[in-house]
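Of the protein chains in this complex, one is absent; all others appear in place.
Our next item is chain A:
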Amino acid sequence: MSTIPQQELPRPGGFPEIRYKRYIPKVGPSGLVLFSGITLMCTFGLYRTGQGNLERRELEREKVWSRIHLIPLLQAEADRDTYRREVAAKQREAEIMKNHKGWKAGESVYNSDRYAPKPYVVLP
């Protein structure tokens, strides 16, 4: 005669369910809302940045033109001063070199009629 071997069996009524899932309560807006909200905010920010860049360009144009309008006035004043200094330097040079025959005061070192600003500053 054969006996049925006794195996381990679940307790009567079975085991209780094993809780392996995370039970986290839903808090805050959903991922879709967050994502679309951040996208909207970034779009608005980039738009404002672009508008600001365009506006800065116009401000720069305004500044440049204000300077362009002032250039002749400032240049004329600077020219008169440079001319005065050049004439004075030439007179001093002529006075110093008056005993040297054939010396031309204020003569350019270049063989050209084009004006070249003095590369040095004359201290009177």
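By our rule, a contact is a pair of C-beta atoms (placed from the backbone, for glycine too) under 8 Å apart; a residue touches a chain by one contact, two chains touch by 3 or more; residues count from 1.
Criterion: contacts and distances are computed from a predicted model.
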Protein name (UniProt record) of the chain left out of view, among "ER membrane protein complex subunit 6", "Histidine-phosphotransfer domain-containing protein", "NADH-ubiquinone oxidoreductase" or "Large ribosomal subunit protein uL30m": "NADH-ubiquinone oxidoreductase"
Since one chain isn't shown, list which residues of chain A touch it in the complete complex. 48, 51-52, 54-59, 61-63, 65-73, 75-80, 82-88, 91, 114-115, 121-124
